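The other protein chains are all here in position, but one chain of the complex has been omitted.
And now, chain A:
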Amino acid sequence: MKGTYLGEFEEVVLLAVAIRSGDAYGATVVNEIEQQMNRAVNLGAVHSALNRLYEKGLVSSHMGGASQERGGRRKRLYSVTAAGRRALEEARQLRNQMWEAIPTTTWA
C-alpha cells in the first residue's frame, strides 16, 4: 500500500471531486480546477491523479450516462469515499494546526 498520504495535486483533485459532488468526472474536474486555480491543467494529470486516488480508496467510481456533448460517450463519475473525506479533513486539520503554530511576530 502506498499509504494514505495525499499529494498536493491529489488534494486539489479530491477537493474538486467533492465540490462537483454527483457530477465529478474528468472534464468537470478539469474545469473546476481551472476555475478555482486559474491555471491550465492537463487532462492526463487529472486522470492519473484520479486513478491514484482510486487505488488508495479515496474515491469510488461508477459509469454514468452518455451525453450529446461527449459525442455519445459514457463518463466515469467519481465520488469521495469516507476514507477520502477523512483524508481531506486530516489535511485541513494539519494545515490549521500549523497555521496556529506560527508565532505572530513572523509577519512583522
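The rule we apply is simple: contacts are C-beta pairs under 8 Å (C-beta built on N, C-alpha and C of every residue); 3 or more make two chains touch, one makes a residue touch a chain; residues count from 1.
Definition applied: contacts and distances are computed from a predicted model.
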Expected UniProt protein name for the omitted chain (select from "FtsX-like permease family protein", "Lactate utilization protein", "Copper chaperone CopZ" or "Carbohydrate ABC transporter membrane protein 1 (CUT1 family)") would be "FtsX-like permease family protein"
Where chain A meets the left-out chain, the residues are 25-27, 30-31, 40, 42-45, 47-48, 51, 54-55, 61, 66, 69-71, 73-76
